[in-house]
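Structure, as structure tokens:
The excerpt is restricted to a subset of chains, each kept in its original location.
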Amino acid sequence: MIAFLGPEGTFSQAAALAVAGPDAELTGYASVTLAIDALRAREVDGAVVPLENSVEGAVPATLDELAGPASPLVIAAETFLPVVFDLLVRPGTAMAGIATIATHPHAEAQVRRYLLTELPGREVALLGSTAGGAQAVANGEYDAAVAPAIAGELYGLQTLAHDIADAHGAVTRFVLLRQPAPPAAPTGNDRTTLVTYLAEDHAGALLEILTEFGARGINLTRIESRPTKGRIGDYCFSIDCEGHIADARVGDAVAALHRVCADVRYLGSYARGDGRVAPIDPRRSDRSFSDAADWLARIRDTGVA
Amino acid sequence: MIAFLGPEGTFSQAAALAVAGPDAELTGYASVTLAIDALRAREVDGAVVPLENSVEGAVPATLDELAGPASPLVIAAETFLPVVFDLLVRPGTAMAGIATIATHPHAEAQVRRYLLTELPGREVALLGSTAGGAQAVANGEYDAAVAPAIAGELYGLQTLAHDIADAHGAVTRFVLLRQPAPPAAPTGNDRTTLVTYLAEDHAGALLEILTEFGARGINLTRIESRPTKGRIGDYCFSIDCEGHIADARVGDAVAALHRVCADVRYLGSYARGDGRVAPIDPRRSDRSFSDAADWLARIRDTGVA
């Protein structure tokens, strides 16, 4: 059983089907927090939640659940879904008839300029999900919903305007969270997610961290300083890097971080889902690492390579 | 006239008074976007908006308005406000009588576990501001609001539970935005905000950026990769660093970034508001820079120092 951010008709459901397979049994939860709680309580086997959006950036609720003090979880897979929002109404409603609009805060952020221009002055209610907004429109609580088309179909609404996001081509990255387990074998095109906690606040602490990646030819694909729930300025870094924890260069870099950081939390290695392929410098291949280790062992044993 | 995130009774109003002075004329706007729009339209002289929160992290709406393609604005000042949320009700309401709760999404994120524990299963409505939630409770639309105590006083509500945030001691950083203007003179303890856009996606692009700061002894106090509104993976970095653009070391570092990055946007230098003092390495003082420049000029002119 896989948790997703319900109700039915959200992008999260489509993502859950994409990442967990069309036969997966799904169950909706009202928030990221509740879905993750269900996973931690072992009521479900996995939880599909949004991690970042190409317009809005990271999803704090997800990042902070992963980085926080509660029991560890890992990312087992990722998928990227295009995000297309429609303006949905009950059949017969025209633009002029819209006084109230319901949607989710992240959706609202992505259609903000459209609403200011096309529907200025209307009341916008922020609900827990876009599908919930569509449902509320079907129930007559609001006049229009900003939601994916699938939600309109589910609740018998009509599309009054299609793809209304201020920035077209938005994509949301969803991840499948699981209880910690050995990661799937490397595919050759993987991603690894980490949180690093800084030992001290000195010029160059972050530089030190990045040097460990750079010296091993490992690209970062996302980095964010995150407050550690204390005073602003006490940061950790949430990091995605190319490669798999089983890759020699990644394991070596992560072990180095463990030495120089106050703490490092491993959040999973999984096949990259964005269709990008990162070539590996031959000087940083597994073969290069094992050759160097063998060479060092010979020198330590005999004094000569 | 200074815009703030209205209505009255929000932290944003308190922040606006703190940063713009007790005599400033304030005017409330319903969202960060509207407040910034008013500044861009020159309807107001400044806008006080939240930039980051010690629990939730950066405020995407603010960051993206500053980094985006619209006309440039700069940060002229910052202030840090403790964030204390109360559970506010109409006089006479008890816990058992609460079926619906209204608050702002950022506040909801900070009291999420409290609500799950103490008020499980209640409907939570996400509104545009916490004060708006208090007002709606006063109007009888909801049973309880999660909002600062000042909002309760303003709308005649009672505190049923005080300081209910999951993490106590939360702080929000507010900034005063203005039209671009020469920055105030350095105070000796300043902060500078930038956005850097990467020329290419290679291992070490970020390392290159950080090296320019590290080599000049400049600490970063915040860094976030932000999507540039296109495909996920095309990032810019939103950066706060210690020091003032008029400081030699900061100007030198920022000019170096201009050379190596696709683009750099300067977002202001202003007195640091968090009470932290960062000592300056004497080797990176203004005096050290002017000595080195004089020395270089002598060598270029005469062949000897």
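All chains are identified by letter, namely A and B, in their written order; residue positions are counted from 1 within each chain.
Quick note on the criterion: a residue touches a chain if its C-beta (ideal position, glycine included) is under 8 Å from a C-beta of that chain, and two chains touch if they have at least 3 such contacts.
The model shown is predicted, which means the values in this text are computed figures rather than measured ones.
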Please state: how many copies of the shared sequence does the complete assembly contain, given 2 in place?
-> 4
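Keep this in mind: only the chains that are shown with their structure count from here on.
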Once the Cα atoms of chain A and chain B are superposed, what angle does the rotation have, between 0 and 180 degrees and to the nearest 5?
-> 180
Go ahead and note the Å separation of the Cα centroids belonging to chain A and chain B.
-> 23
Can you name the residues of chain A that touch chain B in the complex?
-> 31, 33-34, 37, 52-58, 60-61, 63-64, 80, 105, 109, 112-113, 116, 124-128, 167, 169, 171, 173, 201-204, 206-207, 210-211, 213-214, 217-227, 229-233, 235, 274, 276
